[in-house]
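Every protein chain except one is present and positioned as in the full complex.
Letters are used for the chains, namely A, B and C, taken in the order the chains are written, and counting of residues starts over at 1 for each.
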Amino acid sequence: MTEQTATVEIPHHHDETGTRLGFWLFLYTELFLFAAFFLIYAVYRSNYLVEFRTAAESLNTGIGTQNTIILLASSLTMVLSLNALKAGKARMAKTFLQFTITLGLAFLVIKGFEWGAKFDHHLFLQTTKGIAAGEGSLLLNPSAEMLPVGQVLFFGLYFIMTGTHALHIVIGLIWMIIVYVWISKGSINPDNYGTLERCGLYWHLVDLIWIFLFPLYYLVA
Amino acid sequence: MNGATSVFVSDVDFSFWLIFIISALCLVGITGFVIFSIIKYNRKNNPEPTHIEGHTGLEIVWTVIPTILVMFIFYFGMKGFIKMRSVPENAMEIQVDAGMWWWKFTYPNGLEQTTGQGLTVPVDTPIYLPLHSVDVIHSFYIPAFRVKMDVVPKAEGEKLNYTWFEAGKPGDYDLFCAEYCGLNHAQMLSKVHVLSQEDYDAWFAEASKAQAKLKSESPGKALLISKGCIACHSTDGSKLIGPSLKGLIGKTETVLTDGAERTITVDDTYLRRSLNEPAADIVKGFQPLMPPLPLTPQEVDDLIQYIHELSEETAE
Amino acid sequence: MKDIFKSINVLNPSIVFIVLVLLTITTVLLSGIDVSDSTAVIIALAVASIKAALVLTYFMHLNHEPLVFKVFLGVAFFTLLVIFLLTFSDYSFREMS
Partner (left out) sequence: MEPSQSGSYLQSHTSSRWTKGFMSWFMSTDHKRIGIMYGVSMFSFFGLAVLLGFFIKLQKLFPAASGWEIIPPELYGSFFTLHAVIMIFLFIVPGAPAILGNFFLPLQIGAKDVAFPRVNLLSYWLYLFGAVMAVAGIVLGGADTGWTFTPPYSVTTKTISLFGFTVDSVSWMLVATFILGWGTILTGINFIVTIHRMRAEGMTFFKMPLFTWSIYATSWLQVLATPVVGITLLMIVIERILPVGFFDPAKGGDPILFQHLFWIYSHPAVYIMILPSMGLISEIIPTNSQKSIFGYKSIAIASCSIAGVGYLLWAHHMFTTGISDFAAILFSFLTFLVAIPTAIKVFNWTATLYKGSIVLTPPMLFALAFIFNFSIGGLTGMFLGSLSTDIHLHDTDFVVAHFHYTMFGGAAFGIIAGIYHYFSKMFGKMYSMKWANRSFIFMFIGFNTLYFPMLILGFFGMPRRYHTYPDIPVYNNLQMLSTFGSWILVTGVVLVLGTWIHGLIKGKRTTEQNPWNSSTLEWQTATPPTLFNFEEAVVVTREPYDYHGFREDVKNGKAAGVIHD
């Protein structure tokens, strides 16, 4: 046998539809991951209706709406980017992708400010019974006034759900940057756009989840 | 088990034996058929298999029959369960508290019984038991009565889990904790004493009097029992899960504070801290297992007072 | 410019986008109306579901996918529904004090 450098890859005919089907299945796992959060939210909301509504009032609907529209717009540019690439316009695809990345970043920045304001008001990690105090967390300000448990749960969920969502945005952004580089290099091109397509699907899913997060946190106060 | 030790026994055991008989018949049938086949249709005896793909009629039969059987099983299980969840109006209420790793039973007049003393109840009287836990989930289990319910800690304002029973025969029965709750889960054992009505009345009067006396004479000692401290601390110098409370005052000890060792002498300030924030100083050689217990300042003072008394006893 | 629009199909996604924005504004405005809590939640979730359906169908191209994709989506959503309903078979029937 002669010298061979590459690993033996099983030559396997490329099945775009199959890959996409698999990717959709992966998206469902993401969906179920958030579903667990939504379930927890639903149960605690029904247990602590009043506290949840009071707590929700401290969230800024304006910022939320703004962010929703930003994400929707980024979804639109994502679609356009894919359409452009399919039509053979790689340059234009890159431009649209730039838009998407910028909008994604804008979402994160706004979210960052929103979180920052919450931290300043010590809305994070307060417990009624002061159990946390003994555990020496740096994040806790023991002198701050304690919130009712229902509100603590609300903010705990708010932070973990929007936090997980933001994490997905970050992953999406990194992925888009990689895709961007690959389009520049030509390895993603009008004949081979599967990666951009999947990246887009992922991004739309992130948008989809926000579509549900938004009313549940900002609107039903 | 013989006789009806509690009102649930007949329902539960009826269901049990019903399922048992159905199961045994199924199992014997299946195993019998397998053994019959491997003998009769062994390759030596039967080298040519017969081609059979299926038989719709048969398949319908063995879909329908199990369906009917399981619905029977379901019905009787549900019947027994509904009884377990329906507390009679006239039931006598005894509050059950549980913690790591003790039980406490509080009677309507405030009489408190703990792990070692057990739960004493009159025969033929329904007893309603709200179940409350101060730390993790425990489970209140009396095998002989077929009674089990988890003792779940609840957030403020939420309804407690509950159970009830009516004992049918005087005697002593085991009471277990059936939900894993840490190191001493297997030792969270107590007893149920079922007494005839007269015996119970006599016992109740006696016990209430004794407790009132203890409370007035040595409130600290009473607290030690009612707060469940004695589950982990002895008063005679022997080492349990926590250090003994005997001869504590003035003792020099090595403790771990925030991971760093330091040597202290036990005094009131240290004790106060030990009681209010058990995790702050960990006595060397022990695990950080002591739960933060809700104690009022008055109770803390009483406890410290009693720990002093214990130390004086040794000095004598 | 014009043929770019034609060749890469900007129009349809843009229309979808505008509808989505309008729906967002609608739901914000609707949240101002004073109705009972459960009605508010139902309205908010209904609008969100319409938006989600639009994103799925047009942005994620479900309308162009073979049948299996839709069946899979159905299985996933049905399972979700079951999980929620069965969990609430507990919480809705708990006796609260």
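What to note about this one:
Basically, a residue touches a chain if its C-beta (ideal position, glycine included) is under 8 Å from a C-beta of that chain, and two chains touch if they have at least 3 such contacts.
What you see is a predicted model, and the numbers here were worked out from it, not measured in a lab.
In the full assembly, the chain not pictured is in contact with A, B, C, by the touch criterion defined above.
Considering B:87, B:123, B:137 or B:214, the position touching the chain not shown turns out to be B:137 (whole complex).
Of the listed residues B:96, B:119, B:178 or B:304, the one in contact with the hidden chain in the full complex is B:178.
Residues of subunit B in touch with the missing chain: 8, 11-12, 15-16, 19-20, 22-23, 26-27, 30-31, 33-34, 37-38, 41-43, 46-55, 58-59, 62-63, 66-67, 70-71, 73-74, 76-85, 135-137, 139, 141, 143-144, 146-150, 152-155, 158, 161-162, 174, 176-186, 189, 259, 287-289, 291. Even with one chain removed from view, subunit C keeps its contact list with that chain: residues 68, 75-76, 79, 82-83, 86-87, 89-95. Against the chain not displayed here, subunit A makes contact via residues 1-10, 12, 15, 17-19, 21-22, 25-26, 28-30, 32-33, 35-37, 39-40, 43-44, 47-48, 124-125, 127-129, 131-132, 135, 137, 139-140, 149-150, 152-153, 156-157, 159-160.
In the analysis below, only the chains that are shown with their structure count from here on.
Distance between subunit A and subunit B, defined via averaged C-alpha coordinates, is recorded as 45 Å. Rounded to whole angstrom units, the spacing between the C-alpha centres of subunit B and subunit C is 48.
Taking each chain's centre as the average of its CA atoms, subunit A and subunit C sit 16 Å apart.
Counting partner chains per residue, subunit A has residues 47 touching two or more of them. Across the assembly, subunit C contributes no residue in contact with two or more other chains. Contact residues of subunit A toward subunit C in the complex are 17, 20-21, 24-25, 28, 31-32, 35, 39, 42-43, 46-47, 49, 53, 61, 65, 68-69, 72-73, 75-76, 78-80, 83-84, 86-87, 89, 92, 200-201, 204-205, 207-208, 211-212, 214-216, 219-221.
Only residues 4, 7-10, 13-14, 16-17, 20-21, 24-25, 27-28, 31, 37, 40-41, 44-45, 47-48, 51-52, 55-56, 58-60, 65-66, 68-69, 72-73, 76, 80, 83-84, 87-88, 91-92 of subunit C touch subunit A when the two sit together in their complex.
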